[in-house]
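Below: one structure, written as C-alpha cells.
Removed from the display is one protein chain of the complex; every other protein chain stays in position.
The block that comes next holds chain A.
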Amino acid sequence: MIQVKILGTGCAKCNQLADAVQAAIAADGIVAEVEKVQDIQQIMSYNVLSTPALVVDGEVRSAGRVPSADELHSLLRPKAKGCCCKGSSGSSCC
C-alpha cells in the first residue's frame, strides 16, 4: 500500500497528472491511496516550486510536469528499502 498525493491548485496539467496516475495504478495493479491536495498552504509544506507535483509516501517524486506512463511506472514504486532489487531494469531503485 502506497500513499500517493497529487499537489496542484486545479490547473489543467494537475488533472492530467491525476488521470495519468489513476491509469498507471490500474494498469500495474498497485494498491494505493490517492489524494489530491489543492490547498496552497499544504502544497507549500512539501517545498515544491512548480505544480503539478507527485508525492509518493511523503517524498516528492516529480514536479512541474506530467511524466510519461513509463516514468510513472517507476515513480510509483514504493521507496526501495535496503538494497538491490535483483533483475530489475529500472534505474530508479537503490
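As a convention for this text, contacts are C-beta pairs under 8 Å (C-beta built on N, C-alpha and C of every residue); 3 or more make two chains touch, one makes a residue touch a chain; residues count from 1.
Going forward, contacts and distances are computed from a predicted model.
Colleague: Can you pick, from "Helix-turn-helix transcriptional regulator", "V-type ATP synthase beta chain", "Allophanate hydrolase" or "Permease", the UniProt protein name of the chain not displayed?
Modeller: The record names the chain that does not appear here as "Permease".
Colleague: Tell me where the left-out chain touches chain A, residue by residue.
Modeller: 8-9, 11-14, 40-41, 43-44, 47-51, 64
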